[in-house]
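Only one protein chain is missing; all other protein chains are in place.
All chains are identified by letter, namely A and B, in their written order; residue positions are counted from 1 within each chain.
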Amino acid sequence: MATEVKLPRLGQGMESGTIVKWLKGEGEPVKKREPLYELDTDKVTQEVEAETDGVLLKIVVDSGEVEVGRTIAVIGEEGEDVAESASDADAPEADSRDHEAAVEEKDEDQTEGSSAPQMADQRRRGQEAAAATAEAEPVVATEGSTDGRVKASPLARRLAREKGVELAQISGSGPEGRIVAEDVERFQPTAQTAPGAAPPATGEAEEIALTSTRKTIARRLTEAWQAPVFQLTVSAEMTRALELRERLVARLAEGETKPTVSDLLTKVAAAALVRHTAVNAHFTGDAIRRFPVAHVGMAVAAPNGLIVPVIREADRRTIQEIATARADLVARGREGKLQRTDLEGGTFTISNLGMFGIEQFIAVLNPPQAAILAVGTTEQRAVVRDGRVEVRPMLTLTLTCDHRAIDGADGADFLRTVKELLEEPGLAL
Amino acid sequence: MNRTMAKVEKKPRAGEGLSDERLRELFREMLLIRRFEEKVEERFRAGELPGFLHVAIGQEAVATGVMAGLEEDDTIMSTHRAHGHTLAKGTHPNAIMAELYGKLEGCSHGYGGSMHLYDVANGMLGANAVVGGGLPQVTGTALAYQFRKQPRVCVAFFGDGATNTGVFHESLNLAQLWRVPALFVLEMNGWAESTPLHQHVPIEDLSQRAVAFGMRSIDVDGQDVEAVYAATREAREHAVSGAGPVFLNVRTYRLVGHYIGDPQVYREKDEIEELRETKDPIELLRARLELSDEELEQLDAEVTGIVEASVEFAKAGTDPNPEDALKYVYA
Partner (left out) sequence: MPELTYREAVRDALSSAMREDEDVFIMGEDIAEMGGSMGVTQGMLAEFGPERVRNTPISEMAIVGAGIGAAMQGMRPVVEIMYQDFLTLSMEQLVNQAAKHRTMSGGQLKVPLTIRTQGGAGWSPGAQHAQQVEAWFVHVPGLKVAFPSTPEDVRGLLWSAIYDDNPVVFFEHRLLYPLKGEVPEQLEPIPFGKARIMREGTDVTVIAIGRMVPEALRAAEEAEAEGISVEVLDPRTLLPLDEEAIIRSVQKTNRCVTAHEAVTRGGFGAELAAVVQGGAFDYLDAPVERVGAKFAPLAFAPAMEQWVVPHAADVLAAIKRTVARAA
């Protein structure tokens, strides 16, 4: 019976060898332990002995590199038939790969479940198990990991220090809520979105992957949404405010920015905020921080999404100054050229959707700020004055408050002041 | 105790010999070891066995003869070339083959491989991959027997290369000093991997290295299983009596390379051929027993069947869980 001669594994780690030359020809008799061919391994060139007696019926691989386990020849009895799939051995120049391809078919029949692939499988199994364990390995669990410490990496602390940012204002995205460098770098008050997204379009849906800005916004808003809030609504008659605006516009010097109702609102809100510091506040999780100065942020539509640049010390500025600052910030916002300092440190935010004709809406908090004012459009409405129906320009304002920091009375006080100041701006002096 | 230089004895004293029946059993055992080792070579070349392997083809009479001379409670420690010792000591071929395949059913449960075969229940205290590594532990094991006054011996197997290590000298010195019941069996095959004796040892007769410690030494023809047996009985008696350890200077031959796949470029082909023809312990015993072709064929078929079954057993075995690697780090 013919036996296949397979390339043996002659050392640990040997995967293949190169047949240099055959020491016996086809048809020649061989004896067990006679040298049969010369093999080049990466260690040494050596003679490989025949493992059985017989006649070398066929040389299947003449020369070249062969994988361990491949059939390279057949030894059997003289005249025995060798399977046809073996390539023509009369072409010693032939590429050994042809032989291998043919040999492969035979191998599938003949290999008695060689477990050479099994060893490789086992190795892989060990590696995969190790990789799975490595992923699942938890950070060393420690006691007291929820003791209220602000967790921040050393790098994050340094960055925060350099930027003059309070760690408490920043939300950590690292393990266990740790603030990492990226959180500090990305820290900016997030923009507000109107509640109630548009219903999904039918037909082909467009998928917009979230930019990191959007992700941050999404995360921040989700946090904000979890705050226990209440909303207060008031409508103010804008007659005097509009008159004031017109007079200011009339007095404009050349090149000066035109003040808008928004600017007026900013000023009024700021004035009210410093009178009602309960609303000019941050909720830090374990404290309420009230500020003596009002840094009012305005929600602005920017290419990447809403941003909220801050007008610093709005209570100390004139309406004109506010207008100039506002214009600059909005312009740079639209060009994506705002600095971090433009976006940080707000104590209160105004979100104005009046230009879209929105009558009234409720804004989402901009944490850690404790309150946000939603402003609608100024429109002529029928109101009752002295028992009679009149038409007046009315503006609806809705204040959202974080109830952990602000009580209803405080919120109401503030909002009433805002209304009063809008209706009689002189009261702000 | 007599502290003069021990004499080297050339021939073991005539003790109880072996009956023909017993010799036949030993023949079968040696043939089993031979076929096992050949099968291991074959499977290794086929790419099925991880790691590296050293077979003891040509040295079967030493393993078989020594174990035949021991009692059941005696223990051994072996070297990197341990399959023969382990089989002869009583471990089933299935358990050894399964270990070579890295399966849980292996005698070391997949944790050891060829060079770390253990079968403590059968008195096999470990094959050691560090040359000479087991020697002081054999001294220590024998020390425990002495402490506890147990009539047991511990046997060390090692090769000529080991006699150059510092630990060899320390271990023999200590064993002789304390007269512990140990047997130190040198399997002198003339090769330390690829280095022939004269290239690493400046003397001819390695028994001098035991005699230097005042230890009794017996020269043995390692290809003659009867001689090995007789020497072992002799040595054991001496050791167990409290007279001290004994060195067996066994002359044997390695008929194959150091490891499977070793092309033995460092050896003369003719030499290997000649040895195969004149020093094969199985051929020698066959001639001694005058076994007929039929008897040989029958025995051969029997042991080959056992060996092939062990491969099936091993292949069907259970692969360990990767995480089990941590299981036995601490007791």
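Throughout what follows, a residue touches a chain if its C-beta (ideal position, glycine included) is under 8 Å from a C-beta of that chain, and two chains touch if they have at least 3 such contacts.
Please read these numbers as outputs of a predicted model, since none were measured by experiment.
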item	value
Chain not shown, its touching partners among those shown	A, B
Residue touching the undisplayed chain, where the options are B:Y118, B:F157, B:F184 or B:Y229	B:Y118
Touch with the omitted chain, as defined above, among B:A144, B:I203, B:V265 or B:A316	B:A144
Residues belonging to chain A that touch the chain removed from view	139-140, 142-145, 149, 151-154, 176, 178
Residues from chain B at the interface with the omitted partner, ascending	106-112, 116, 118-121, 125-126, 128, 130, 133-145, 147, 154, 166-167, 170-171, 173-174, 177-178, 327-331
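Rule of thumb we're sticking to: only the chains that are shown with their structure count from here on.
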item	value
Whole-Å separation of chain centres (CA-atom averages), chain A against chain B	64
Chain B-facing residues of chain A, complex	6, 8-12, 14, 44, 46-47, 68-69, 113-116, 118-119, 122, 125-126, 129-130, 133
Chain B residues within the chain A interface of the complex	44-52, 101-102, 259-263, 265, 315, 319, 321-323
